[in-house]
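These notes concern the structure reproduced below.
With one protein chain removed, the remaining protein chains of the complex are shown where they sit.
Right, chain A next:
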Amino acid sequence: MTATGTGMYTPKPGAAPLPRMIAAQAALETKMLLRNGEQLLLTVVIPTLLLVLFSTVDIVDTGAGEAVDFLTPGILALAVMSTAFTGQAIATGFERRYGVLKRLASSPLPRWGLMTAKTLSVLVTEVLQVVLLTVIAFALGWSPQGNPFAVLLLLVLGTAAFSGLGLLMAGTLKAEATLAAANLVFLLLLVGGGVIVPLDKFPSAAQDLLDLLPISALSGGLRDVLQQGAGMPWADLGILGVWAVVGLAAAGRFFRWE
């Protein structure tokens, strides 16, 4: 039974090639996310339910045109927020709490490699979400307009902005506080970020402020392109860009690994 003297443990150290490490890390992170019931509720069930419910039942006045054309861009923005911000913040917060980040920090995988893997995992999840929500939206009669490249740019910048904010929260607050705050922010931004409730329902003073939120910029920008067929929504891209730079810089500066 014991392997004394077999040379089984004779040292032969070495790091795996970097791309292989990052791919393995991204695969594991994605698997953990897809296995977690609460995360699936947040990233898949809630956006799907909201899309179907509000498209088929006339609860909110979404203005002229088909409800699904108004709602789909908002729900896509919500999907990005649920994965890049809420999901990533909660998962990373608990990884920090349970020493996963600490343990990985002494593995051959460099920190930036871990962060790259996290980003890849977020992007893979978002692709799955967008495919699912797009299929459902088409089934509900969605007719999108506009430039797909502008849509892609909005989604990528939105992901960067929400990732920065999510990691900032996960790297500075206690895991329980991150859990509570990330869910609360998700809920508030769901209501006040133009996801399903048009921003012009709010008083105009509040509207000016709400317009500056990353979720409003993302949902508004997507709606301008997909519903109205607008070109590049520069103002919204600009707002997302500022949030991305500020959020990622702050996360880089204040993130604590333990």
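One rule holds for everything that comes next: a contact is a pair of C-beta atoms (placed from the backbone, for glycine too) under 8 Å apart; a residue touches a chain by one contact, two chains touch by 3 or more; residues count from 1.
Note that in this section contacts and distances are computed from a predicted model.
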Protein name, per the UniProt record, of whichever chain is missing from view ("Ligase-associated DNA damage response exonuclease", "Phosphate transport system permease protein", "ABC-type xenobiotic transporter" or "GSCFA family protein"): "ABC-type xenobiotic transporter"
Selected from A:15, A:45 or A:152 as touching the chain missing from the view: A:15
Residues of chain A (touch criterion as defined above) contacting the omitted chain: 2-16, 20-21, 24-25, 28, 31-32, 35-36, 94-95, 98-100, 102-103, 105-110, 258
